[in-house]
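And now, chain A:
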Amino acid sequence: MANHVEIADGQCKGCRLCIENCPTHSLVQGSQLNKSGYQYAKFEQHGCTACGFCYYMCPEPGAITVIKDDGKGGA
Partner candidate 1 sequence: MVKHAKPKSFYDEFVRKGGPGEKNTHYCPGCGHGNVHKLVAEVIDELGIQDKTVFCSPVGCSVFAYYYFDVGNVQCAHGRAPAAGTGVTRSLEDGIVISYQGDGDLAGIGMGSIMHAANRGEHMAVFFVNNAIYGMTGGQMAPTTLVGQKTLTSPFGRSAGGEGFPLTMCEIINTLQAPVFIERVSLANAPRILKAKRAIRQALVNQVEKKGFSFVELLSPCPINWKIEPVQARKWIIDTMEPLFPVKNFRNLEEAPAKYEKPVPVSDADMKKLFNVEKNISVTPKEAHIDEQLVKLAGFGGQGVLSAGVLLANCAIAEKHNTSWLPSYGPEMRGGTANAGVIISDGQIGSPLVDNPTFFIAMNGPSLDSFETDILPGGMALINTSLIERKVERTDIKVLYAPLTEIAQEAGMAAAATVAGITMYALATGVIAIDTIKQVIPLSIKRKSLVEENLRVVDAAAEYFRKNLEKG
Partner candidate 2 sequence: MDKQLIKGNEAVVYGALLGGASHFFGYPITPASEIAHAAARFFPATGRCFLQAEDEVNSVNMLYGAASAGARVMTASSGPGISLMAEGISYIAGAELPAVIVNVQRAGPGLGNIWPEQGDYNMVVKGGGHGNYRNIVLAPFSAQEMCDFTYRSFDIAERYRMLVFILADAYIGQIMEAVALPDEVKKPVRQDWALYGDKESRENLVSSILMNTELLSTHNWKLDEKYKKVAEEMTEWEEYETEDAEYLFVAFGVCARLCVSALQGLRKMNIRAGLLRPKTLFPFPSKRLDELGKKIKSAVVVELNNGQMADDVELAMRCAVPVLRYNWMGGKVPSTQEIIDRAAKDLRG
């Protein structure tokens, strides 16, 4: 599976820091609200390099997980 970012919807506070700092523009703000009322971020594959910028910009401990393609085809 290609590089990608998993977002825990319920933990996102919609601050957009991940979106603005993503070099490949692979993150967008969704239109739906989570339980806390935030418009949470969504991942869209635009050549994610698993650089981790989104992870480091995100103030929430567990909202973002970055997965790098290890060439084995699995997640």
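Operating definition for what follows: a contact is a pair of C-beta atoms (placed from the backbone, for glycine too) under 8 Å apart; a residue touches a chain by one contact, two chains touch by 3 or more; residues count from 1.
If you want to know what made the cut, all candidates are chains of the complex that A comes from, given by their letters.
Quick caveat, the model's predicted, so the values are computed rather than measured.
> Between 1 or 2, which touches chain A here in the complex?
1
> Which residues, counting only chain A, touch candidate 1 once they are in their complex?
Interface residues on the chain A side: 8, 10-11, 13-17, 20-21, 36, 38, 50-53, 55-62, 64-70.
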